[in-house]
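Missing here is one protein chain; the remaining ones are kept as they sit in the complex.
For chain A:
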Amino acid sequence: MMGDQFRKVEQYSPKSSPRGGRSPVVSRQDSSGTLKTTILLGKNPSIVPSGPFYLMKEPPGESELTGATNLMAYYGLEHSYSKFSGKKLKEQLSSFLPTLPGVIDSPGQQDNSSLRSVIEKPPIGGKDLLPLTSIQLDGFRLHPGPLPEQYRYTNSTPIKNKHKNKHKKHKHKEGGVPNQETTIADTSGDTHEKKHKKQKRHDEDKERKKRKKEKKRKKQKHSPEHSGGLTPSQHTSS
């Protein structure tokens, strides 16, 4: 009896239901417990919602910390933010570790010194580190003389790097690529010179005008039309 009823319903159920093969008529359990309905059968079947509200769910619990708060301030990272956002950081690793000797800006995979390789292939550990015995130290007995050419290339870099910070500005002034500081200094010097020149020209012009005025005054003194008083323009200028 029930089977027949469902078969009938299935015939009319849409083939391409968004829920796949599930018929919309087949009752489903309401996991939220908010969809409470009363189905009345009989001559006039009807579905009456008996719960308070259809689709009413409990609101999610309010958490104290959300994205609405300024998390940078909450965790006291404003100082770090202002530190990093303001200045332009240098790209090279050597600018972060200026005292570290050797060439450190090249990729670590080139000379097998990458930190990744330490994680992927951890070194053998667990053994005690003991001072070298005299026999072991014999293995480090060296021949006098300089290193062969092929090992010397790293020799110059540590010293250069070691004093890099101290002579940074000086180095750039001597030659090579000028940095921002020097260019700023140079341009400010230029503008200063320009200003100086401008000032000089201005002074010269002033003097020339003064001389002209004096000449004029002398002329006016000796001329018959001279009234003896100052003209308004002369009054304001003197």
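Everything that follows uses one rule, which is that a residue touches a chain if its C-beta (ideal position, glycine included) is under 8 Å from a C-beta of that chain, and two chains touch if they have at least 3 such contacts; residues count from 1.
Basically, contacts and distances are computed from a predicted model.
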Per UniProt, and picking from "Probable electron transfer flavoprotein subunit beta", "Mediator of RNA polymerase II transcription subunit 10", "Transmembrane protein 231" or "Proteasome subunit alpha type", the hidden chain is "Mediator of RNA polymerase II transcription subunit 10"
Across the whole complex, the chain not displayed is touched by chain A residues 52-53, 56, 59, 66-68, 70-72, 77, 80-81, 84-85, 89-93, 95-96, 99-101, 104-109, 114-116, 119, 129-132, 137, 140-147, 151-152, 154-155, 158, 162
